[in-house]
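Only a single protein chain was left out; the remaining protein chains are all shown in position.
A, B and C label the chains in the order they appear, each numbered from 1.
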Amino acid sequence: MDIHDFKSVVKNYQAVFFDAFGVLKNYDGLVPGITNTFDYLKAEKKEFFIVTNDASRSPQQLAETYHNLGLHAINADHIISSGMLAKEFLDLKVHNGIVAYLGPANSAHYIESSGLHTMPISDVNSNNMENVSVLVFLDDEGFDWSSDLNKAINLLRKKPIPAIIANTDYAYPRTANEVAIAIGGIAKMIETIVGRDFIRFGKPDSQMFMFAYDIVRSRIPLAKKDILMVGDTLHTDILGGNKFGLDTVLVFSGNTLEHQAETRINSTGIVPTYICRDAVVG
Amino acid sequence: MDIHDFKSVVKNYQAVFFDAFGVLKNYDGLVPGITNTFDYLKAEKKEFFIVTNDASRSPQQLAETYHNLGLHAINADHIISSGMLAKEFLDLKVHNGIVAYLGPANSAHYIESSGLHTMPISDVNSNNMENVSVLVFLDDEGFDWSSDLNKAINLLRKKPIPAIIANTDYAYPRTANEVAIAIGGIAKMIETIVGRDFIRFGKPDSQMFMFAYDIVRSRIPLAKKDILMVGDTLHTDILGGNKFGLDTVLVFSGNTLEHQAETRINSTGIVPTYICRDAVVG
Amino acid sequence: MDIHDFKSVVKNYQAVFFDAFGVLKNYDGLVPGITNTFDYLKAEKKEFFIVTNDASRSPQQLAETYHNLGLHAINADHIISSGMLAKEFLDLKVHNGIVAYLGPANSAHYIESSGLHTMPISDVNSNNMENVSVLVFLDDEGFDWSSDLNKAINLLRKKPIPAIIANTDYAYPRTANEVAIAIGGIAKMIETIVGRDFIRFGKPDSQMFMFAYDIVRSRIPLAKKDILMVGDTLHTDILGGNKFGLDTVLVFSGNTLEHQAETRINSTGIVPTYICRDAVVG
Partner (left out) sequence: MDIHDFKSVVKNYQAVFFDAFGVLKNYDGLVPGITNTFDYLKAEKKEFFIVTNDASRSPQQLAETYHNLGLHAINADHIISSGMLAKEFLDLKVHNGIVAYLGPANSAHYIESSGLHTMPISDVNSNNMENVSVLVFLDDEGFDWSSDLNKAINLLRKKPIPAIIANTDYAYPRTANEVAIAIGGIAKMIETIVGRDFIRFGKPDSQMFMFAYDIVRSRIPLAKKDILMVGDTLHTDILGGNKFGLDTVLVFSGNTLEHQAETRINSTGIVPTYICRDAVVG
């Protein structure tokens, strides 16, 4: 297992896609030294994007979380979130009616489109149910799990509407030692119970990468071989990047620790192009 | 699809296993006329058992629910519940420590064994965690889904203890038109997230039928061919009864309606020995 | 369930993506009248693509099958196959070594890239195994299922190389009444046995649609709302098209018959934008 210096890798690419949690930040704040990386990318005029399974907030709100931590290089237009794909789906495919949702209220405001209005699942009742056009799973917070998940199941049993999962993760780290159930895990349970095929947005699915790729190509002419995907998780960041045809870097600042890496790569067959300790340009 | 009269079927067997919900009772109370069936079984000296995926209460408490509805023939020793299998497991396999559980408090009192004491997952903390020997999923009520399910996941990530599912159902009917998520559906989500093999008790698994079969054989000499299993659900009651080698009856008083039966039998390949409108001896 | 005339639908779009089997052709040859549709599309200067889960042949060979049936409007550059995505993956991600494959020899010739050579799994042995860089599941024909599938499993157990599924279908229709196991079903079995995450190409995955979308945008300026996806199968063509943000048409000339459509749409929650008897412009 060769470990490369991140700068020696990144210098060969014109654009970089970063996973957020475990690469740029963790429970304690920013990964130490990560601001240097963005200084370098700006100086070298390399494009960069944060490609993240997150539908809890708008890109603007996500960018603010970096500013609050002291990383000012990341703006809303650097953020590609799975919530943006959910919003694109609603824009293109749902033209009227109510978007019932599970998640916090401001995640819902972001996905609202012309002709639609959003409603927490708790407010859906027998009077307004006929107007519900779609159900969106946004985040694991902002609703009562017991009553609202049962409501979601019965809504889907009664109406053949699409259900959208705006973050496919099953769990996410909450502290250094603890995880929490993510909305993707909850949605999978409900999909099994109702026997449906839900629509999922998020890594490792290609649509996340395509969305970022389309934007970066609109700014500078480049090809897939010019882009590097950097992540801490084999089965989302690295599998998804590989499948889309990008070169990939696995870093050890998050889910995958150095002593686990070789075993996990061999047992999954998900092989990153490079391995680096972190995404810091020293 | 031949529909048989229940009496013409049941008269050929020495013992009858009944599913509870959808066969003996539903949301409105007893299935009309079902008390006649038990008068007949007693008059004919046929053995009978209620074989039910239920770990929310003790057999005594389950029997009382029938008494309260006016069906007095069913006593605690007629009840075979998946909760009894969970209790047998704890008796045989867990000799000391804390049984952490998800469910109502009185379901936990029932499974307590000598050497063990039970504790709701909400009371597990870093001080007592080292004494937890097993985690039991009993019922979908009696706990906070969000905080307690996250606690359950982190308990299992930290300790290699067995996790027991005392009711394998994914959902259960709550009114004529609505279902609710059952503890088996919740447990399946957590099993997927932690990547473990949990121990499941409940139909269609053979251990439910074996438990009843052992008891009935201790009272009268009979063989599997002398027992009839009656249920309303193909993939639990009928699949499980068939696999165990029993003759089976599908009834239309619960999950499977008459107009759905033929399509469902053909699409699942789960074929009951007989089909009857209900389990009423007229 | 409103049934629309296909011409009244297609006239509102600038480009059309067609599934192949069940839409343009079936076991007996072309769907009667389908050549009219392509005359219309050409007269109206609408773009069209055949978007197909097929890695058994090159686009040139696939186009010839239409010519042989009398449909001359379809050329190789109208074909978007899952085999093309497998080829793109190899071009971008695998730079040297042997591509071991399951499938017919000429499917392998098509995916060969500079620096790579292809080898049927039957020719892999302990001498050349160290040079194998990737395993590709191309088609269900052209190999011995028993010996070659066992060889594939042991290759993957010994080497952490990626495995590529170039056609995700589990089964395909072979006559009006019979299906056959497709390579996607075989690959899924092997993925389960070896405990890996394989890389899949094919509908309903978005990458198929993106590949076609990129090509059509390079010819004419258009957006997703200008494209219509036409298919006979809900969980590949319609689910995939919907997820990518396209308007969709379900037709009855293949997998989904008119009398099944409403039940299937309601039970899956996969709702096409339109329903038409077939894709024929009358």
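FYI, contacts are C-beta pairs under 8 Å (C-beta built on N, C-alpha and C of every residue); 3 or more make two chains touch, one makes a residue touch a chain.
Bear in mind the structure is a predicted one, so any value in this text is a computation, not a measurement.
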Shown chains that the omitted chain touches within the full complex: B, C
Residue touching the undisplayed chain, where the options are B:154, B:167, B:242 or B:255: B:242
Chain not shown: contacting residue from B:11, B:72, B:174 or B:224: B:224
Given B:69, B:129 or B:271, the one touching the chain that is not displayed: B:271
Residue among B:14, B:113 or B:207 that touches the chain left out of view: B:207
Interface with the undisplayed chain - residues on chain B: 88-89, 92-93, 156, 160-163, 194-199, 205-207, 210, 224-225, 235, 239, 242-246, 265-271
Residues belonging to chain C that touch the chain removed from view: 140, 144-146, 149-150, 153-154, 157-158, 170-171, 174, 177-181, 185-186, 188-190, 192-193
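To be clear about the criterion, only the chains that are shown with their structure count from here on.
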Category of the chain touch graph - line, ring, star, complete, other: line
Chain centroid nearest the full-protein CA centroid: A
Centroid comparison with chain A (C-alpha atoms), farthest chain: B
Fraction-based call for chain B against chain A, same above half, different below: same
Chain centre separation (chain B, chain C; CA means) in Å: 44
Centroid distance [mean C-alpha coordinates] between chain C and chain A, Å: 27
Multi-chain contact residues (two or more partners), chain C: none
